[in-house]
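Have a look at this one.
Yeah, one chain of the complex is gone here, protein chain that is, but the others are all in their spots.
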Amino acid sequence: MARLAALTGNNAAAEAIRQIKPDVFAAYPITPQTELAEEVAQFVADGILDTEYIPVESEHSSMSVCIGASLAGARAMTATASCGLAYMWELLPTTASLRSPVVMVVVNRAFNAPLNIHCSHDDSMGARDSGWVQLYSENAQEMYDNLIQAVKIAEDETIRLPVMVCMDGFIISHAVERLLLLEDEKVKNFLGEFKPVHSLLEVNNPVTIGACALPDYYTEHKKQHSEALRRSLDKIMEVANEYAKISGRSYSLFESYQLADAEYGIVIVNSAAGVTRTVVDKLRKEGVKAGLLKIRVYRPFPAAQIVQALKNLKVVAVLERTDSFGGVGSPVFTDISAAFMEAQTKEKPLMVNYIYGLGGRDVGLKDIGKVYANLQVINQKGKIEKSFAYLQARE
Amino acid sequence: MAINLKELAKKEELFTPGHRLCAGCGTAVLMRQVMLAVEGPVVISMATSCPFVSTATYPYTSWKVPWIHSAFENAPATISGVEAAYKALRKKGKVTQDIKFISMAGDGGTYDIGFQALSGAIERGHRFLHICYNNEAYMNTGIQRSGATPLGAHTTTSPAGKLIPGKREFRKDLTAIIAAHDAPYVAQTTPFHWRDLMTKVQKALAVDGPSFINVLTSCHRGWRSDIKNDMQILRLAVDTCYWPLYEVENGKWKLNYKVRNKLPVIEWIKPQGRFAHLLKEENQPIVAKIQQKIDENWEKLLAKCSAD
Partner (left out) sequence: MRKLQGWKDIPIGTAIIEAGSSVKYLTGEWRNARPEHNKDKCTNCLLCWIYCPDGAIIVEDSQVTGINYDYCKGCGICAAECPPKVKAITMVKNQN
């Protein structure tokens, strides 16, 4: 029977890791990921989890350990946040192009400066083009569910890509929440065993991994990687459907809430979807056709599906917890804009981009209510005056 | 364990020709010797460097053992992961053979940018051998100074100019620094001393824990030497006591070659164009400074090696 538990996001991730049973887990502490790294260490110390726990001297080494372990045929996992993700940055595209199915928890935290230990999505959003699959989680339950699915996606022999599973630092990582956990046995059977394509430990079949490629071969390696990531979209859905069967919880590429007939929509990532849903409910009662699109799979980007979901709306606001400094807009905004360009639909909404919640700034009902109000004003005027704004910056 | 060339020549070469290291590259001599010394299965992790770009250029590889490269500064961390996987999978019965692990990096990848990863992996006690192919500069990027570059040497980032006579700092004593980690086996050698080198590789691989070998290896491009004399230059490094052959086994220091007729350091300096400016009259104080440092270090080493 499934267990009901009261856990923080970090606890939930640790619990998933205990059930996933990685052969190798390497991590370096950083707020707000620390409790997760500690908890896994305690599992190992208590003999609850049989894992080679490598307490590395840096995040650069945690990813290096994972690359080595994964390409030697081990299930390898790690977790980090913010500066830690930045510190291992060099290895993110390497992990992906070497096709090592490492699974990493990213507890989203703002980048310096000024130093701030709270939530922004600077870290994982900045890493969006590194060739990893990225899954985002609104709450501890989704973190738990996503993490288990991530391993299955990563290790699928047609995919073989690393997966990053993200949740909001403190807001989710440190808040206790009730969630349902699967039985250990179910997780074990769902995941099966990891079988590497080429293993460094197959000494009778020696393989050279990570050679340099000159211009004559570099493109082919990158194309191969690019195709695998694109292809993973179907696999992610397949895994979600399979997971629904054992858990009773179903996941899609993104969540559409009251979107089918909506006129005004907010696109949002991670925990702030909760407060947005509440505002949608309230507006619906008042007769305003508000809706929400919450991104779950950000890489690969489900462009066509998102266009389908948004094309009939009147005005859409893409809310993000990070800025793409000097860009057209923040990452998700830019992607959705490009997706409409690519789809060449006749129908498309007006779209604005608001930056919110930086460094853990609370986002409340009022903030979100104001956004929907803005969208209605834009609709009345029929044009956008300001397409990009920091929602909560004091003048 | 005595090494005999005739027996050795019967072994399969696990480092194959067709690599693109320069003609006469000392690192290539070292790689061949290491791979001839190895007995039983090994896995190698190599850092970005000359031998990386030259021995694994897709779709060609000079390696007949499992081999991985992922970055410049992380060869010891990467092998830590492979070794951890080995432990985990061995316990589960998925791997049955005895396998040894080697990480390799140049002086840049060992003394400088890769130092943290090496220090961490040794402290964590992984069972692996780290070999530093130390040609005393960043050769792959075109001869820049490193923490291993000796005082006075010209490199492109420590150039000898009208005002500054080459590198202004002494190199760091990395072998001693690693010995201070209390790794069970630490040594330095050169490929000219092939028997010493191969014996050390075998000893290091037999250890149940981390081990480290710092190998001084020639690079005629960086050293501006006459290619064919490079092995002799390595001999001079040892005969001048610039690069003593020693090992530290479980904390016990041992000199592997007692230099009887210690040659003046100028003998090591002379054949290398990177030191050409040091032959000038006005730079004699630098030569004297180098000599003094060598003498001091040699005395210290003798004291460590005789202390029982």
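We call the chains A and B, going by the order they appear; numbering starts again at 1 in every chain.
Keep in mind that, in the parts below, a contact is a pair of C-beta atoms (placed from the backbone, for glycine too) under 8 Å apart; a residue touches a chain by one contact, two chains touch by 3 or more.
In this text, all values refer to a predicted model and were calculated from it rather than measured experimentally.
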Residue, one of A:197, A:338 or A:365, that touches the chain absent here: A:197
Per the touch definition above, residue among B:177, B:207 or B:231 touching the missing chain: B:231
Chain B, residues in touch with the chain not shown (by the definition above): 5-6, 8-10, 13-26, 28-29, 32-33, 36, 55-65, 191-192, 194, 227-232
Residues from chain A at the interface with the omitted partner, ascending: 71, 97-100, 160, 197-198, 205-211, 213, 216-217, 219-221, 223-224, 227-228
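One rule holds in what follows: only the chains that are shown with their structure count from here on.
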Chain centre separation in whole Å, for chain B relative to chain A (CA means): 43
Footprint of chain A on chain B - complex, ascending: 41-43, 45, 52-53, 56-61, 63-71, 73-74, 77-89, 91-92, 94-95, 97, 99, 116-117, 119-121, 123-124
Chain A residues within the chain B interface of the complex: 23-24, 26, 50-52, 54-58, 60-61, 64-74, 76, 90-91, 94, 98, 199-203, 206-214, 217, 221
